[in-house]
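Excluded from the complex is one protein chain; the other protein chains are retained at their positions.
By written order: A, B and C. Residues from 1 in each chain.
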């Protein structure tokens, strides 16, 4: 399984903070994103925002980052702490 | 009268922290310095150190600064607080 | 020392703990970030701070490791609050102890600049008209990028 997390404005807009996905379905972040958009037609625009960030296992990652079973993938907007 | 003050290492080297001088004797800082060196032969080297600073009435001044009766003139080394 | 917490904290005690870092410490610089009553909009009645538990702590540890590599530091303390905060409340504290003034200032500002752009926290402003998530500022991006030129 892949564990997928959403934070902040993205979490509110999607209306969900996490979901699980069969790991066999996505070998990279890019594939995961496509599957999420295919499974949830309303998410296409939100998940294709260019400034959206992604972390794999709590490290900043990119579209080409490879995924494997047990990974935790998080999507979130640019950070605004401090 | 002119009130003349010395601080820090200069005060210790001269062995005096202040003195009074007839105001008629010195019309400028440069003249005051010459009179002090003439009155106290041992002071010549200490009072001619190029990095020595001078303040007139608690404001940084220079050799050409004019003096008048009642002025407070201070000589001191570069500052090292904080 | 990194703390992420909902509760307020004693910034004065944090500062004084850094001042007691030992006889080689000559300089302590601290920064406190506070919730203002205006931000992207006027009339902010509260802030809501969200974070990514686990990744946030790891990101801050990385920032502190970078700071220790750049400057000789005798102590660093970072506290960041999450949850709902009222105007005037402390959000974040960063304190740094070093032997010299220049290093203490630089390391404290470096840590704050990277916290703003590299640690997963998100801020929502609540006003009488509704609520909105704060947008990342271009000035925060450029503040952290300037450290990439020279140490």
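In this section, contacts are C-beta pairs under 8 Å (C-beta built on N, C-alpha and C of every residue); 3 or more make two chains touch, one makes a residue touch a chain.
Since this is a predicted model, take the numbers as computed values, not measurements.
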Practice task
Considering the entire complex, write down the shown chains that touch the omitted one.
Solution key: B, C
Problem - Of C:41, C:70, C:90 or C:132, the one touching the omitted chain in the full complex - result: C:90
Handout entry: Residues of subunit C in contact with the chain not shown
Key = 10-13, 15-16, 19-20, 22-38, 87-88, 90, 99, 101-102, 104-105, 108-109, 112, 116, 139, 143
Exercise for the section: Could you list which residues of subunit B touch the chain missing from the display? Expected result: 5, 7-9, 12, 51, 55, 58-59, 74, 76-82
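The rule is simple: only the chains that are shown with their structure count from here on.
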Practice task
Name the shape of the chain contact graph, picking from line, ring, star, complete and other.
Solution key: other
Problem - subunit A-subunit B separation of Cα centroids, rounded to whole Å - result: 74
Handout entry: Approximate Å spacing (C-alpha centroids) for the pair subunit A, subunit C
Key = 27
Handout entry: Centroid distance [mean C-alpha coordinates] between subunit C and subunit B, Å
Key = 49
Exercise for the section: Two or more other chains in contact with one residue: find those residues in subunit C. Expected result: none
